[in-house]
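First the structure, in the form of structure tokens, and then the observations on it.
Only one protein chain is missing from this complex, and each of the others stays in its spot.
Residue numbering begins at 1 within each chain, and the chains themselves are lettered A and B in the order written.
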Amino acid sequence: MLTLLDSASSSPWYFFGYFLDHRATDLGWLWDHTWLSVVPVVVGLLLALPLGWLARRYSWAYPPMMSITGLLYTIPSIALFVLIPPLLGLDPLTPLQVPIALSIYSTSLLVRVVADGLGAVPTETVQAATALGYRPLARFFRVELPIAVPVITAGLRVAVVANVSIVAVAGTIGLDNLGRLFDQGYTLSVTEPYYPPIVLGIVMCVLLALVLDAIVLLVDRALTPWRRAVRSR
Amino acid sequence: MRTNKLIVAAATAALALGGLTACGSSSDSGSSTNGTVAGGFIFGGPPEFKTRTDGIPGLKKNYGVEFGKYKVTDTGGPVTVGALKRGQIDAADLFTTDPSIEANGFVILKDPKSNFAAQNIVPIINKTKATDGVKQVLNGIQAKLTTEGLGELLDKIQNKKQDPDAVAKEWLSSNSLGTTGTSAKGVTLTVGSANFPENVVLADIYADALTAQGATVTKKLNIGSREKYYPALAGGSLDLFPEYTGTILQYIDKNASATSPDDVYTALTKALPANLVALDKAEAQDSDAVVVTKQTAQKYGLSSIADLAKKTK
Partner (left out) sequence: MAAGGAQPMIFKTLGWLTDPGHWRSTPFDTGILGQLGAHVGFSVIALVIALVIALPAGLAIGHTGRATWVVSVANAVRALPTIGALVLLVVIISPHFYGRTNAGFLIPTEIVLVVLAIPPILSNTYAGVQNVSPAVRDAAFGMGMTDRQVLGRVELPNALPLIFSGFRSAMLQVIATATIASYVTLGGLGRFIYDGLAQKDYPQMIGGGVLVAALALVADLLVAVVQRYVVSRGVSGRFHRNTSVDSRVAALVEENV
């Protein structure tokens, strides 16, 4: 430990000083990292809602849809990042490759979550809603979807936290986000380890993941007031 | 100290398990496969060096050198240096300006047959942005860039951990190039760089000097590899890039055979697509080199790449 403190500026604990020295860049990367992590989850959810509903509505659609989304999820992120621009005919430097890749992952994860969440709605509840005169569409939005919210938000939490980690991988191929700090620290560790950027990157990624997770949790609370009502009784 | 011991203890435990699978990726070939010095060596370098014309195929063609095994490390970075220093590899592809070559007492093997082409630093710029003012600013920088100067810049970044942009500004002012003016006024351009410190600081130097002369500059630094940034440069989403004459020529024209600085530069100006121009080449060079440790060089009597093809006794 002592040896590390000797040269204050390469000590792991200097990460905060390092942050202050490079505030503008680091905050810029934090912002990039944030939208790269969040937007794909929103896109994924918007795509997963109809797909998940389809998978529940038509039982023949469920197995193939689950196999396809499961398979997509196993493609290593680094390969997907690089493949997207040539496949879609985009500029090779487009920052869009990351959100597109992550949207694919988020959709794959969330389709299953939505389908299973809707599947977990008790048959009696659906029947009761039908008896009360709900048409299928209204029933979906006012009864089935709200009941599935806890499951779906649990999936959103996994997706958003996973995204924060995957976005960092894109930093190692030169796309702007907090992952660049790892590349920077690694490049400067030639003669001896240079910890500050690496530690700073980890700290900022973890904090970002925890904050985003907390936000999803708060939204979940706000959308499902009845759960608190039951608990407080 | 104690943490070190703990790490080693944990490591030994993990190794007991790890030994099992290491075979798929491991390196201990040890014995020579073709009876030459190189045949018993593990060579470390970036993935593309394995297939590049002046990489493994070039070493074989020009010197008859065939290494026992290739281990992918990184592009002249910490992994390659560390692996060479600690004996995981025996010879490596490093860059001649790398301060860690001297710091670790590594030996650069001579290249009498010019397997590695000249690598003068050259700004590649989009023709529409290359106004006389811009050219004048950049060529002024090119005239002052020397190989030693480059080494000093790198030392400041890699060992003294100074910020590349600060190092760039300091270099400009100490060479009285950072003066404010209007020669590049009205020009808007995007400067890119690859993801190694030397290229970043060069891009910073170009960008800062142009900014001081009134240009509106956007920096897109640390772009992964040439496969990513060159198409962007050719396609116009990047306007200016610090390049190396030999590498960029080789990239555009796989069959390029020029090796001397002037020949390479002339070939490059002809090979570039119509929308790109090469400005003046600097005297400063940073080329690939085959590097070994001092102990290895002494043990096998190596001073030139050709010595690697010697038969072992």
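The criterion applied here is as follows: a contact is a pair of C-beta atoms (placed from the backbone, for glycine too) under 8 Å apart; a residue touches a chain by one contact, two chains touch by 3 or more.
Here the structure is a predicted model, which is why all the values come from computation and not from measurement.
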Touch criterion as defined above, residue of A:I104, A:A168 or A:V216 at the omitted chain: A:A168
Which residue of A:D26, A:D116, A:E144 or A:D176 touches the chain not shown here: A:D116
Where the missing chain touches chain B, by residue: 4, 7-8, 10-11, 14-15, 17-18, 20-30, 33, 42, 44, 46-48, 50-51, 66-74, 79, 82-83, 86-88, 225, 227
Residues belonging to chain A that touch the chain removed from view: 66, 70-71, 73-80, 82-83, 86-89, 109, 112-113, 116-117, 120, 150-151, 154-155, 158, 161-162, 164-165, 168-169, 171-173, 178-179, 181-182, 185-186, 189, 193-195, 198-199, 201-202, 205-206, 209-210, 213
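The definition used in the following text is that only the chains that are shown with their structure count from here on.
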Length of the line joining the C-alpha centres of chain A and chain B, rounded to whole Å: 36
Complex interface listing, chain B residues touching chain A: 3, 77-78, 81-82, 100, 103, 157-159, 161, 163, 195-197, 220, 222-225, 227-229, 231-232, 235, 237-238
Contacting residues of chain A [partner chain B, same complex]: 1, 9-10, 21-22, 91-93, 172-174, 180, 183, 186-191, 194
